[in-house]
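Complex shown without one protein chain; remaining protein chains in place.
In order of appearance the chains are A and B, and numbering begins at 1 in each one.
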Amino acid sequence: MTTTITFPISGKTFRQRATEEPAWVRYSLVTVALLFLTLFLFVPLISVFYEALKKGVDVYLAAITAPDAVSAIKLTLTVAAIAVPLNLVFGVAAAWSIAKFEFRGKNLLITLIDLPFSVSPVVSGLIYVLVFGLQGWLGPWLAEHDLKIIFAVPGIVLATVFVTVPFIARELIPLMQAQGTEEEEAAVVLGASGWQTFWQITLPNIKWGLLYGAILCNARAMGEFGAVSVVSGHIRGSTNTLPLHVEILYNEYNFAAAFAVASLLALLALVTLALKTLIEFRNKQHQTLRGDA
Amino acid sequence: MSIEVLSLSKQFGAFTALHDVSLQVHSGELLALLGPSGSGKTTLLRVIAGLETADSGQVLFHGEDATDQHVRDRQVGFVFQHYALFRNMTIFDNVAFGLNVRPKKFRPTQEEIRARVMKLLHLVQLDWLADRYPHQLSGGQRQRIALARALAVEPKVLLLDEPFGALDAKVRKELRAWLRRLHDDMHITSVFVTHDQEEALEVADRVVVMNEGKIEQIGTPDEVYEQPASPFVYEFLGNVNLFHSRLHRGRAWIGDLEVDAPEHAEAEELAAIAYVRPHEIEVTRESNGGSTLAAQVVHILSVGPIVRLELRRENDESINPIQVEISKERFRELKLVKGDKVFIKPKRLDLFPNHLTSNLTH
Partner (left out) sequence: MSTFKQHSILPGFNLALGFTLLYLSLIVLIPLSAAFIRTAELTWSEFWSIVTTPRVLASYRLTFGVSFAAALVNAVFGLLVAWVLVRYHFPGKKIVDALVDLPFALPTAVAGIALTALYSGNGWIGQHLKPFGIKVAFTPLGIFVALTFIGLPFVVRTVQPVLEDIEAELEEAAATLGANRWQTFTHIIFPVLFPALMTGFALAFARAIGEYGSVIFIAGNMPMISEITPLLIVTKLEQYDYAGATALSVVMLVISFILLLIINLLQWWNRRSTQA
């Protein structure tokens, strides 16, 4: 005997799509998600600007044009201007060797490039103290030659470079892997030199990925706190980056000034997100355009 | 279980997927929805299943309105082109899924489920794969499992969306014959969608030819092939030659050729297109009387039992040569070589006045 099972056919009418949740479920889920994001993202973001401007525009402008703040801005820009290009060159070199060639130990190399992401910022700073600090390997030698790395700008640059090593490389590696080697091989077969191939074939193909990585790298370079805090020595007007300046002002209970300087960094974050979204949008359009052709 | 579709319409933005489509699927038959992509055949199938909701019209199962019934409650078996097997479940669990998700009251016991699943796996001849995962199976095997999974819930109707579309030619042919045998054993009302005319004509009891959201013709494979109801069906099903002609009071002229056209007795100086199948053209060396067309052999393809000739009429500007199919014996009799002059005469033709064919691309 076969078991025949009949269902009660529900008489209610609903024109709900076959794989869609009922409207009340959809609205509740959207509401809960937005509440969560509001509480943990939007409110903190808005509060930065609110606190910055709470005491008026004059206080705000005074805070961000104070000599210490200006020198912090200058230092932050300097550090980023060194760290980003260095990691850009590294990212291109790493991606070129990893994406265009087959060699043993490649996966290990990729993991090593990602390593700084999994190291605590504090540890990232500490290891440079261990190498260059007074008690460190090179400390005595540096002291003899009157060179200062830790508690000085070079240390800040090194720590920043360390924490931002992976950004550009990890954007470029998958991009260049996906593009393959055919175009470069065609160029070489046609007689192009290595540099010609790179500048005229590879670089135009990866320029958006490069820019994307550079933007993220820059945001982190300008915003890094933990690693820089360990190596900086917190000397006002000389080894203070913007995030460190925020900390100093905050610890002095100068909240309006702290938030004013913080708002500059928050603006940087928003610009970063806007550029990032723009590039992603452009890539998506580009892909669908290619798909249609 | 019969299915009735009453004037369904469905719009996707500016695109009309279905335009006032009505259709009757008889209980126990195997029906093919045949048409090019964008003809609305898949949309029709999905509306019948309840996966898509029509803008207007009704779907009746066994005379009962099911239009507003959710797909879950329709008890349809649906087989997808790309199998849609659950990759995180074994083959056994895939087939058992529909039984396992039933409310407790209606759920068979685990032993009953096991028995039924194994019976179905036996039916599709894959019971030895019960513990495997979908990615370990070939395309043909996956589609058989998808069918077993659809059958496990004892559906009232079976709907298949391009079931063999993702398979290679050989497996396709095997599965086609297998589906036909399976249907003959089970007699479950089935509708399948295909864009492959050979598949539709070979497997189905009846074929529904669709184009641009409308039904062009419904009939047995013989009917739609031998008596196409519209220029579209003529061109979609098999090869066909097109001749420009003139209609006047029950007579038609193609160049020098004059034929009776009693169904167009009312026509007054009307331009028309004559449709002639390649195998319904008679080829002779001599002109016997006035009712023939002179042509020249431009190409001969003589592999296999059927010989294909490409002919070109004198002073003919058109790019497409006339396609003719004759038997090997006839070919030997005629002793044709390239460049020979021959006379041709359609054994059968259908005339469609130009205004009916204007929307087709030539």
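Going forward, contacts are C-beta pairs under 8 Å (C-beta built on N, C-alpha and C of every residue); 3 or more make two chains touch, one makes a residue touch a chain.
Predicted model, so just to flag it, every value in this text is computed and none were measured.
Although it is left out of the displayed model, the omitted chain contacts the following shown chains in the full complex: A, B. Checked against the hidden chain, the listed residues A:62, A:77 or A:119 yield one contact partner: A:119. Here the missing chain is touched by one residue of A:78, A:181 or A:238, and it is A:181.
Although one chain is not shown, part of chain B still touches it, namely residues 49-51, 70-78, 80, 82, 84-89, 97-98, 101-102, 133-135, 146, 149-150, 152-153. Residue positions on chain A in contact with the hidden chain: 7, 18-22, 25-26, 29-30, 32-34, 36-37, 39-45, 47-48, 51, 89-90, 93-94, 96-97, 100-104, 109, 111-116, 118-123, 126-131, 133, 135-137, 158, 161-162, 165, 181, 184-185, 188-189, 193-194, 197-198, 216, 219, 222-226, 229-230, 242-244, 246-247, 250, 255, 258-259, 262, 265-266, 268-270, 272-274, 276-277, in rising order.
Operating definition for what follows: only the chains that are shown with their structure count from here on.
Here chain A touches chain B in the complex through residues 3-5, 7, 9-10, 13-19, going by the rule given at the top. Looking at the complex, you find that chain B touches chain A at residues 49-53, 68-71, 73, 75, 102, 106, 108, 112, 116, 154.
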